[in-house]
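Every protein chain of the complex appears in place save one, which is left out.
For chain A:
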Amino acid sequence: MKSKLWLGVLALVLAAGGTALTALYANGNSNADDVADDQVPAADAAAPDPAAITRGAYVAVQGDCAACHTKPGGNAYAGGYGLQTPFGVIYSTNITPERDTGIGTWTERDFFRAVRHGKRQDGALLYPAMPYNAYVKMNDADLHDLWAYIRSLKPVAQAPTPNTLGFPYNIRLAMLGWNLLYFKNAPYVAEPGQPAQWNRGRYLVDGAGHCGACHTPKDALGGDTSAYLQGAELLGGYAPEITGNPHVGVGSWSIEQVAQYLKVGSNHMAVAAGAMGEAVEHSTQYLNGPDLAAIAVYLESLPGSGAQAPAAISANDPAMLRGAHIYETQCMACHNVQGQGIDGMVTGFADNPGIRALSPSNLISTVLKGGRAAVTEGNVTGAGMPSFAWRLDDADIAAVLTYVRNSWGNAAPAVGSPLVSKARAAVHAEPVLDKQR
C-alpha cells in the first residue's frame, strides 16, 4: 500500500498546453484548509487534548502514516523510509514536531494543506507518493485530531534523506500538471441513498485508507483509471480486485471473512503477506470492528470488473499434468491435498478468488521469492513460504501455477513460462540450481 509516484514528463506539457487558468485555480484551491489555525507553530502550541490525541492516533492508523514515515528500526514518524517508484526513490520526511528537521514550525493549516492538498509549508508541491489525492476526502474533525496526535509525538532531530529522482521527475512544479489531470480536489460527500455504515466504509476506503493507491490500476502517467479497485500491477506483485466480484474480488467472502482478514491478517483461505501484509500489520489490524465491517460492506457493494470464470483448463492438459506432479512433491505438504491450506498460516487455493486474478504476478513472485504472513496481535504466528527459485525452473513454476489456478473450483488463464522468466529477472530471484552449476 506504499503509494507510488504517478508521474510523467508529459504531464506538465499537457497541462500547460490545454488548460484554463480557472481550472488550475480550482484544482489548487486549498481554502478548505482555512478552518485550521495558521498562527501557532506545532512546537510552540499548548499541549493537545488527550482525548484528541487518542482519536488522532486512530486516524493515523487508518491512514497508515507510520508505514511510510517510520523507517524500519528507526524513530517513529522521523521519516527516512525509501519508497521505490518507477521514477526513482522518494524518501519520506520527518513529521515529528521538531523545529529544524521536522514540522515543528508548521501551523495546523500548513499541516492540513500538506495532507489534503499536497502542498508543503513553503508552497512547493508534494509528490503524490504522499496520497493527498485520497486524504483530501478526510474531514476536518479527523484532521484536527490527527494534528493533535502529530503534535504529541516526541520531537526527533533527523534530517530528511534527499530523493534520488532523476530529471525531469525532480521538478516539483510538474505536479501542477499531474494534479490537474488526476487530483480531484473535493471533500467526501455522503451518498444520501446509502446507509451510514456504507458511507463510513467508503469514507475510510477512499479517504484515509487510500486503498485505491494500490488496488486501482494506473495509466501511463500514474493516475487512477476508471477501473476503481479492480486490481493493479504493483512493482512485481499484484494488488487484486477488492470489489464484490465473486470470481476475482471479495464477493464470495462474508462480511465477517473480509473483516477477519483485515483484523488478523488471514481468514478461512487467504493469508496477507508482502505489501498487504504490511498494511495489515501497521494499519488494518488496529481498526475497530464497526469500521472493518463498514469497509467490508462498502467493498462488497461494488459491482467491480464483471470478470467471469472462464472454462477451467482440462486436467489432462500437459501443463496441468506437470503442474499436478510438482504440486504433489513441492506444495502439498503445506497447502494440503485438496488445496485447503492451513487456517491462519498457509493460503488455501481451493475456490480462492486471489488465485484466479487475471494477473498471476503475485503468485509468481511469491513462488520465486517466498513470503511471510502478516504478524498481528490476533495471529502472532508469522508463517512463511520459502523461495522456490533455486528449485523450480520457469516452466515448472508456470505449470504448477496453471495447475492451482485451474483446480479445486478455480479457473483462470494459464501462466506462461516467459512471464516467469521475466519476473525472475525483475525481482532478482536466484537462478534455478541446475543453472547455478
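Basically, a residue touches a chain if its C-beta (ideal position, glycine included) is under 8 Å from a C-beta of that chain, and two chains touch if they have at least 3 such contacts; residues count from 1.
We take it that contacts and distances are computed from a predicted model.
A.B. asks: If you had to name the missing chain as UniProt does, which of "ABC transporter ATP-binding protein", "glycine dehydrogenase (aminomethyl-transferring)", "GMC family oxidoreductase" or "Protocatechuate 3,4-dioxygenase beta subunit" would it be?
C.D. replies: Missing chain, UniProt protein name: "GMC family oxidoreductase".
A.B. asks: Touching the hidden chain in the complete assembly: which of A:41, A:370 or A:409 does that?
C.D. replies: From the options A:41, A:370 or A:409, the contact with the absent chain belongs to A:370.
A.B. asks: Would you mind spotting which of A:88, A:382 or A:413 touches the chain that isn't drawn?
C.D. replies: A:382
A.B. asks: Touch as defined at the start, partner being the missing chain; which of A:43, A:221, A:235 or A:334 qualifies?
C.D. replies: The missing chain is touched by A:334.
A.B. asks: Who touches the missing chain here, A:28, A:82, A:160 or A:344?
C.D. replies: A:344
A.B. asks: Can you name the residues of chain A that touch the chain not displayed here?
C.D. replies: Looking at chain A, the ones touching the missing chain are residues 330, 333-334, 342-346, 370, 372, 375, 378-386, 388, 391.
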